[in-house]
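Take a look at the structure below.
Removed from the display is one protein chain of the complex; every other protein chain stays in position.
What follows is chain A.
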Amino acid sequence: MEPFTTLTAVAAPLDAPNVDTDQIAPARFLRRPRREGYADVLFHDLRFSAPGAERPEFVLNRAPYRGARILVADRNFGGGSSREQAVWALVDGGIRCVIAISFGDIFWENSVKGGLLLVRLDEPNVAALRGQLHAQPGARITVDLERQCVTGPDGRELPFEIEPARKRRLLHGLDEIGVTLRHEPAIAAFERGYRARRPWLFRHGAARAG
């Protein structure tokens, strides 16, 4: 996973609330192997009216926003399906940071695995950022993860909260399975106790044979 430190990039406004993961990555593309890439999947049915035929009105198809690496959305971005392909599509499509009022919880958990930074800001600040991006198409935003700070086109600094574990994983591009396997002795010991407490969960041989 590519670490996230500081990013200064063109930001695109997405005004609608409830942009669900079906919009970000439609179901019919989900069986593609990860290594084949998901850039063309990103917002597919919003971006294209037919394969290769762009909808000119969609924000990421408009010239000033084409190179956007940051999105500023509204409420409940990434709600719905648990498909991590939504994160893959965003990251492969060049987006490394999404700023919104709130996010879908499973999307929130998935994002960090792909090195995608999600930033929660309150409604007035999110609305103000989108307003600036509409007023100055192609304007840039800076996101500094170490300092936990977003700097809008107007130069105003907006601090944001992030959990320490999440921040560290993003900053260093840590692999979670590797982090967990360091705790193997604790897991094994706990599992022995759990098995002793809940023995019935481990005796289903007859049923398994069907």
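Heads up, the rule we're going with is that a contact is a pair of C-beta atoms (placed from the backbone, for glycine too) under 8 Å apart; a residue touches a chain by one contact, two chains touch by 3 or more; residues count from 1.
FYI, contacts and distances are computed from a predicted model.
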Given the options "Response regulator", "Amino acid ABC transporter ATP-binding protein", "3-isopropylmalate dehydratase large subunit" or "Peptide/nickel transport system permease protein", say which is the protein name UniProt records for the missing chain. "3-isopropylmalate dehydratase large subunit"
Write down which of A:Val87, A:Leu118 or A:Leu145 is the residue touching the left-out chain. A:Val87
For chain A, which positions touch the chain that isn't shown here? 15-18, 20, 22-23, 26-28, 30-34, 45, 74-76, 79-85, 87, 102-106, 109-110, 113-114, 127, 163-165, 168, 176-177, 180-181, 183, 186-187, 190-191, 194, 197-204, 207-208, 210
